[in-house]
Structure formats: structure tokens, C-alpha cells
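Here we show just some of the chains, and they stay where they sit in the whole.
Chain lettering (A and B) follows the sequence in which the chains are written, and residue indices restart at 1 in each chain.
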Amino acid sequence: MTTNGTVVFQSDFGLVDGAVSAMYGVANAVSPELHLFNLTHDIPQFDIWEASYRLIQTVEYWAPGTVFVSVVDPGVGTDRKSVAVLTDSGHYIVTPDNGTLTHVAQKIGIARRHEIEEAENRLQDSQHSYTFHGRDVYAYTGARLAAGLINLDGVGPSLPASETVVYPSTPPHLENGVIEASVDILDVRYGSLWTNCPRDLFAELGVKRGDYVAVSITHHGRTVYGNDLKYGQSFSDVNVGASIVYINSLLNVGVAINQGNFARAHDIGAGTEWRIRFQKTVGPGATPSGREDS
Amino acid sequence: MTTNGTVVFQSDFGLVDGAVSAMYGVANAVSPELHLFNLTHDIPQFDIWEASYRLIQTVEYWAPGTVFVSVVDPGVGTDRKSVAVLTDSGHYIVTPDNGTLTHVAQKIGIARRHEIEEAENRLQDSQHSYTFHGRDVYAYTGARLAAGLINLDGVGPSLPASETVVYPSTPPHLENGVIEASVDILDVRYGSLWTNCPRDLFAELGVKRGDYVAVSITHHGRTVYGNDLKYGQSFSDVNVGASIVYINSLLNVGVAINQGNFARAHDIGAGTEWRIRFQKTVGPGATPSGREDS
């Protein structure tokens, strides 16, 4: 798979100053023919996990050959490696190898991984700048890859793809009719919970559209939510203001309030310590604490 | 009018996660030659009225043949129709037909309206996703229209343009020297009121630059503001901090504080229940409550 002239940028820089525009300028100066786009620049500062998630949310919707440049880099100046990888889906990602590739490595797969040799792959005259690798190294290298001026061998030496840095995580599992999963991330704008339980695993519960699911959520072992919720296809299967279990746009199980904010309503966050369990139930009220109407 | 290879996106998704980028990816994968731009993605959640207004604020500044994709869709999964329309100005808009076309229908006019036939016009392999029509249906269809891969007949069956869904609204009118209008929207960043009173109607009051206008604002019938304000051409016609009546960039009457925030200063919102009246007056103080200096 060769690159296709498109670069998609992600960072935690925000858009209020000139940092992102400087990266764009560097890429545009490498080749004015490149097509430059954003994933997001509003990753919470230093939140590598969320950067990893936003990649899995988007990468495969772009054409193979697209180059992603992701810069969430609390360790600039440490010995974390700078890499360019090729995924099994034919996409390129240029990033610090600090966990940003966690979801992509686990769900898509990394085919090749090369360390960026900065002696070659660094913006000219930037050798006195040590704090903005996003502009000086990542945008520059991503743009040269996308423009076909270098290929992965030109990026630097090959490293084992299997040693890509990933965060530890517990896969969802089904036992005795109960799925245990975690709240992978919040759909921040709408406050929905996006779990790491895929549609196919959930299907094994035998829950049909309109059936009820017992949902319980714990944080560090403490129960913070427990109710029977209707399983629907889309939000309109329940009334405005009612809660719903559904399959989200990444085909994982989600929990939401129709036109409301589930996370804020129940003070729920995301991460491996936010555990969620699903169990088929006969209807609302079958679980003692279940009084949510829908 | 054929499409021109340009797509302009609007939504209430925000830019903090990957939703907008996934839509861009879908469009770019349809054709890498498309030019992709934003209107805004910060429409307040589910605020169809504001989505409608932002379209009328921008559509005609883009070249005819441009395709707009607007996704503010509280009713995803309900029986609201998905449509693509051609306006009398030669622009295309792909959107849920839920009121988003209100201002465009009333001020520009809808020439053709076609329902999106989802069996044909849906991102491949997205049939298990029911919650993100912005990505799976609207971005995909808008991109294919813009790239010339389909035309309106390829979108789906023709529907009567005259039955486009619009919100009810009261047109501004002049009677006995008094204009009654409504505050259509706030210029949110600056806190100016943008009314639905056009420049031509206001001209019938015979107010000249430098003259005074009696302005009164009511909300559900309660008076929340009443003052005589100077009518100026641009903000600099009054001192910093003084209020002004002026013609805004859409050639409607606006009310603002020069370098201040009129809406916040007087707790004023927007919508059909925020009524505003304009009357010619002889000067500041002629109206009993008028003590605003300028």
C-alpha cells in the first residue's frame, strides 16, 4: 500500500493558538498538493488513551494510504520512540510510540513499524527546538510519507511490529449469562457511554430489540448504577429523557439517555476501572433497583 | 445546475471527538478530488432552528453547485425523511427534513426535493449502525452528489418541494409607524441581536444615519428592554460601550453594544417569543425610559 497524498492530524494542542497551523504550514511546504485534514485537536492534554480511541473511531473510514499524524506526547524529550507504522488495513500513523496505537494494534493490527531517524527526518533548521516535535518531526515526516518523498524504509530502521507499545486492558467476557466489560470512553458531546463490548458478544445474550437488559456499573468495585433498560435500535425507540442500551456507530454496546446526558446524570467516567455488566432480564422492575421507565 | 465538487458540512457533533473526521473520511473515500469544508459543528445540540439560520447565513456566499451536508437530527430513527434538495439559487443541501430548511425555503426557495433511498445510498457495510446517519447516509450521499456519481434522481424519489418541513414563524410587519419583528438569532460571539426585520422594511420608517430609534423588546409579552438608540452604519458610529441599531451583514436590522455584549447585558435570548419593536423618535430621552447615551 502506497500513500495517497492525504494527511489527517490529531493532537492535544487545541485550536486557539498557532501550533496546529504551524504543523499544517510545514506539511503544505513539503508539498502544496497534499490534502490536509483534522481528526481532532481537542484531545484532553496528555490523554494518550483518548488519542488511541479517536484513531480507532476514524482510521478505517478514510481511504487506505491515508497518513495520520497523532501528537499527544507528554514524554517529549524522553526515550519514548517516534515511529511510523503501517496498519493491516493499509493506513499509516506517525506518532510517539507511547500507547497511542493501543486500539489500532488490538483491533486492526500493525503490519510494519519503523523508528523515525531524526537526523534525516526533521524540519530544516529546527535543531535548536526541542519542545515541538509535532511540527518539527511528526508533521514533517508524515507529509513526506504522504507525498511519496520517502517510504517507510526512508523513515528509519524497522522495529518489530509486535512490540508496539500498548496499554494493558481486560477484554470483555461472557460467563453464566453475564457480560462483564468496561466503559471505554464517553461520547463526550452527548454523554453516552461507549463500552468495549462488541455487538457480536452482546448478541450471545439473546436480547432482542424491545427486550430489557439489567445494567450495573461499578467504579473501583463500588456500584454506581443499577437498572433495567430497554434494548433499542436507535434513540427514538425510547421516549425523550429515557435511557437505552443500543449498538453504537462502532458496533459496540452503548448506554445513553435519549436527548440527555447519561454520564453527567449518573456521574460516570471512562477507563478500565469503570466496569459495566449486562444481563438479560424479563422487564423493568425485575431487578430490585430497576425503576427506570422507558 | 450540476454539482461542483465541493462539500460543506454542518452538525451539532462538536469537534472534540472523531465524528466529524469520520464523515470527512467517508467523503474523501468517495472521491479524493472533493474539496471538503466546514460550516460549523458547534450548533447547540438538537437545535434545528439554529442549523437553519446558519445555512441562510452562508449558503449564497458559496458558489452555486456546492453541496451542503447538515446533520442536526434529534429524530434519527423516527419517520422524519432524509432528503437532498436543490435551492432556487443552485445550491444543494442534504439533511434530515426536520425544519433545517426553514430559512432557506422561505428566503431562497426550494426548486427540487428528493428523498434519500437508503437501500442505494448508504455506506457499504454500515447496515448494522443505526445511530450515525451523518456518516453512513448524509456524508456518503452528499459526497456522491458532489462528485457527480449520482444526481438528484439517483438520490431517490422526487417529493413536492412545497411540502418541505418548515417551522412556523411570524413575518415582520409595519403598522402605524411601528415595526414589529422578532429576534431571530444571537450573534453569539459578540452578543448582538439579529432580528428578522429586513433593511428594506426598516427603510420605510424614514430613519437616517444618526437618527434615533425607540427600541422595545418583550419576551412572552413582558417588556425586558426599552430605550432610544442611535441608528448607525457601523459600530464606530457610537462610542465604545454604547448601544446601536444597525444593518447587519445579512442586511437585517441588528442591535448591539460597540465592543460589548447586548444580549448578556440585558439577558435577552432569541426565538419567536422574543419580540422587538422599532419606531422613529426625535432623540434620546424622547421615550420616557430612554436614557442610553451614545
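Following the convention adopted for this analysis, a contact is a pair of C-beta atoms (placed from the backbone, for glycine too) under 8 Å apart; a residue touches a chain by one contact, two chains touch by 3 or more.
What you see is a predicted model; the values in this text were computed from it and never measured.
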item	value
Complete-assembly copy number [criterion: all chains share one sequence; 2 shown]	3
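What we mean here is this: only the chains that are shown with their structure count from here on.
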item	value
Angle (degrees, nearest 5) of the CA superposition of subunit A onto subunit B	120
Centre-of-Cα separation between subunit B and subunit A, whole angstrom	33
Complex interface listing, subunit B residues touching subunit A	12-22, 24-26, 28-29, 32, 36, 45-46, 74-78, 128-132, 135-136
Of all residues in subunit A, those that touch subunit B in their complex	4-6, 8, 15, 35, 37-42, 54-55, 57-58, 61-63, 66, 187-190, 199, 233-237, 246-249, 251, 254, 259
